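Of the protein chains in this complex, one is absent; all others appear in place.
Moving on to chain A:
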Amino acid sequence: MVGKDRKLRLAVSALGLGLGMLLAQGAAEAADKVKVGLMLPYTGTYASLGNAITNGFKQYVAEQGGKLGGREVEYFVVDDESDPAKATENANKLVKRDNVDVLVGTVHSGVALAMAKVARDSKTLMIIPNAGADELTGPLCAPNVFRTSFSAWQPANAMGKVVAERGHKNVVTLAWKYSFGEQSVAGFKESFEQAGGKVVKELYLPFPNVEFQPFLTEIANLRPDAVFVFFSGAGAAKFVKDYEAAGLKAGLPLYAPGFLTDGTLEAMGGAGEGVLTTLHYADGLDNAREKSFRSGYVAAYKAQPDVFAVQGYDSAQLLAAGLSGAPAGAFDKEAVMKAMSAATIDSPRGSFTLSKANNPVQDIYLRKVEGGQNKVIGVAAPKLADPARGCKLMN
């Protein structure tokens, strides 16, 4: 009896020792890894954006031989479904369950706001590859929350100056009534009225309604010099088609942030031709990074990259800059954050740095729709920085 008991104890301790060694080995491996949590939409309206961002991110990692700053990249993926109601729970899955070092996401601003709250509370490093809500690098900014895309304010504000310079005095705006639409209109109005123009009426329709006909009638009735709108995706395609069909396009120039004509030109048919938009990316940019990025993307995914793929690519670049600037060994978040804030990113859009609020300081291009492409025709605002109003990091 005694002998049997001892054998069992021996077996158990051997097992324990083995397990302990396994764990120790795991810990040693983990030190050379960076755990990346991708929280992006893979189903629903924004699925194609989520996939483009993921493709861009993984393309940069692949170009570096599967490593960022000398560390293996381990991915943890969650589909956020663009559902703000599930956002906190989804972000916590990555932060608490999977213990990720960096949280990357997302497209939808409402989801990103909830994610940023989780990141701030848990002090997790976060990189936002798209969501443009001004608050993320404004009143809610944090030293561990970075953005590689844009703020709603940026392209809209750049457009205000352009429209004023083109001699338009009275402008009517039309946008979806949710925060991004209202922030776009506010950004436009600020620079347009500073330059001497006047927004005669701000029209809004509930998101995601697309019954534009009453608004087009109202615009014709108000007789402005030009129209500024914010729409994106299918709504943008429908709006531009309706605008042309109503006979307004010929006499009443249409201006918008670039979301109007990105990924929607094929659906518009020819209706988009000639429309001027502003964005931090464009077709036909002439730089070496853009060329290598584009050919690499086409080879890997058999599709042309878009602005979302660029933002995913740059998110990986920013993380790589942070990891390269930090010591090897355990993940030193403070050192990574410091290196990220100081980084200059050689992006396909042209190089950019980060503001004190961790939002890109970047050229905003003026683009014209020509032959189904958003051709760059100039820089609307060079090195434009979001004012980051309400951000404590700015002082």
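Operating definition for what follows: a residue touches a chain if its C-beta (ideal position, glycine included) is under 8 Å from a C-beta of that chain, and two chains touch if they have at least 3 such contacts; residues count from 1.
Keep this in mind: contacts and distances are computed from a predicted model.
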item: Name per UniProt, for the chain absent here [options: "Homoserine O-acetyltransferase", "Nitrate reductase subunit beta", "DNA-directed DNA polymerase" or "ABC transporter permease"]; value: "ABC transporter permease"
item: Contact partner of the left-out chain, one of A:99, A:217, A:295 or A:351; value: A:217
item: Per the touch definition above, residue among A:186, A:248, A:300 or A:335 touching the missing chain; value: A:248
item: Touching residues (missing chain, whole complex) on chain A; value: 43-45, 47-48, 51, 177, 203-206, 208-211, 213-218, 220-221, 223, 233-234, 237-238, 241-242, 245-248, 251-252, 263-264, 266-269
